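With one protein chain withheld, the remaining protein chains of the complex are depicted in position.
As written, the chain order gives the labels A and B, with residue 1 at the start of each chain.
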Amino acid sequence: MANFLEQTVNGLVNGGFYAMLALGLAVIFGMLKVVNFAHGAFYMLGAFGAYLCLRELGLSFWWALPLVPVVLGVLGMGLERAVIHRLTRLDPLYNFLLTFGLTLILQDLVKWRYGVSANPYEVPAALRGTLRAGSFEFPAYRVFVFGFAVLACAAVWWLLTRTRIGMVVRAATERPELTGALGIDVARWTTPVFGFGVALAGLAGVLAAPMQAVNPLMGADLIIVVFAVVVIGGLGSILGSVATGFGVGIAVAWAQAYAPPVVAQVLVFVVMAAVLLWRPAGLFGREETPA
Amino acid sequence: MLRVDRLSAGYGEATVLRDVSLQVAAGEVVTLCGRNGAGKTTLLRAIMGLHRQVQGRIELLGTDLGRLPPHRRARLGLGWVPDDRGAYATLSVAESLTLPPVVGPEPWPLARVYEVFPALYARRGAAANTLSGGEQQMLALARVLRMGARLLLCDEPTEGLSPLLVGQIGTILREARTHGVTVLLVEQNLHFATTVADRHYVLAEGRIVEALDNDDVQAREHELLSYLGI
């Protein structure tokens, strides 16, 4: 029983990563209608950023946690202005290809500079212990990650539902043309929203650095799973991507613990296919409204 | 207030509007009527800047709208009331009202909006698209009145509404007019049109074929009805 609980909590921890990444993807897709394939690369840059902060600047995890996402967010805004923005009026496929190319460029730049091998990054000293309750035992850092992910999702939720910025983003996401006709400069918001989504990916990357091997290819495959999460939750649905992120985390953890390896491997994609057949707009999505 | 001069518009190869010229004076309520496909909605969208494939000139209060994007036109005082009523699913009624910026000298305060539209007050926390059709139409109107828009572009606000609600819309438009709001209205309901409007343009195949006043409309009601195919 304790082990089942440990497995479930662990699923939630992993779900936190899916949720944060899916949330960024969903916000970007909603506002820009861009399927940002480079999201995994930004996640990798987040982890690498944490590593470089430590190695080059001597800045600990606690500094990297706010600093790296901000820097990446600014970088993301620059990229949006420089290239992505130019293609938003064209078929979404163009930007999908563009961000795919960006992924390869970012990965190769990091490979070229730092090699393909992973780099050591430790759990911050304060969180190296484990939390115990009876026979239930769990690494403190993972609990922290889960808490932080929930907090980050809640903060985004608050931002989107309780602030004027969030209101504008929701309106522009749902009906960009109407929102423009009501006097709101939708284009002005696409750059910060893209940067924000990128910052969220960077945040997930920083949080992953102490848990996973920090190498240029991390996130390259993860992004496929996150795409599946977004599709299951409903493209552009904020609540959908968060709920599905945590749900998929638990489901995969259970499958890995209690089913043959092949189940965990295909589970997410089988669910995605089923959802697409049964509810093409996703579990939390709405059918497309005419513009 | 509004001057449209030799405006042509199309979709790809197809021309939808040909050399349309019209004027709306400040404080006037003017309707555009015509059969489906005559180009009424395209004309409104072209004025709003939502339809980009246009030639000709559109002036608002003496300013050439040129290639201005829709949000800039809205800020010059255009109030957009779309034919689908534009109710957001992700915004509450109250949020929908406060979403657009204030653009004119005489915006309606929120309190006044709620006074005039008690149904919106009662449901201010609900998602806008959960309102009834009539309430959604009220919301679309209230939204641009709260902006302080000077020229409302209303695309068939009475479509599908009960006579009672149609009457209410008329009341609101007349009320707005007394506060100096100008209205360009796409309308199929001739009777309703004569109760709110001063003048009427008849569009056919992308051209303005007639300009009428209320007396003309009443005198030629049967002819016009058959012409409009109603």
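Keep in mind that, in the parts below, a residue touches a chain if its C-beta (ideal position, glycine included) is under 8 Å from a C-beta of that chain, and two chains touch if they have at least 3 such contacts.
Going forward, contacts and distances are computed from a predicted model.
When the unshown chain is looked up in UniProt, the name that turns up among "Na+/H+ antiporter subunit G", "ABC transporter permease", "4Fe-4S dicluster containing protein" or "Acyl-CoA dehydrogenase domain protein (OzmD)" is "ABC transporter permease".
Counting contacts over the entire complex, the absent chain touches A. If you put the hidden chain back, the residue from A:Glu56, A:Asp91 or A:Asp221 that touches it is A:Asp221. The missing chain lies against chain A, touching residues 3, 6-7, 10-11, 13-14, 108, 111, 115-120, 122-123, 130, 137, 139, 141-142, 210-213, 215, 217-218, 221-222, 224-225, 252-253, 256-257, 260-262, 264-265.
The rule we apply is simple: only the chains that are shown with their structure count from here on.
If you average the CA atoms of chain A and of chain B, the two centres end up 42 Å from each other. Those residues of chain B that touch chain A in the shared complex are 48-50, 69-71, 74-75, 78, 80, 82, 84, 86, 88-91, 95, 98-101, 103, 143-144, 147.
Residues 167-168, 170-171, 173-175, 177-186, 286, 289-290 of chain A touch chain B in their complex.
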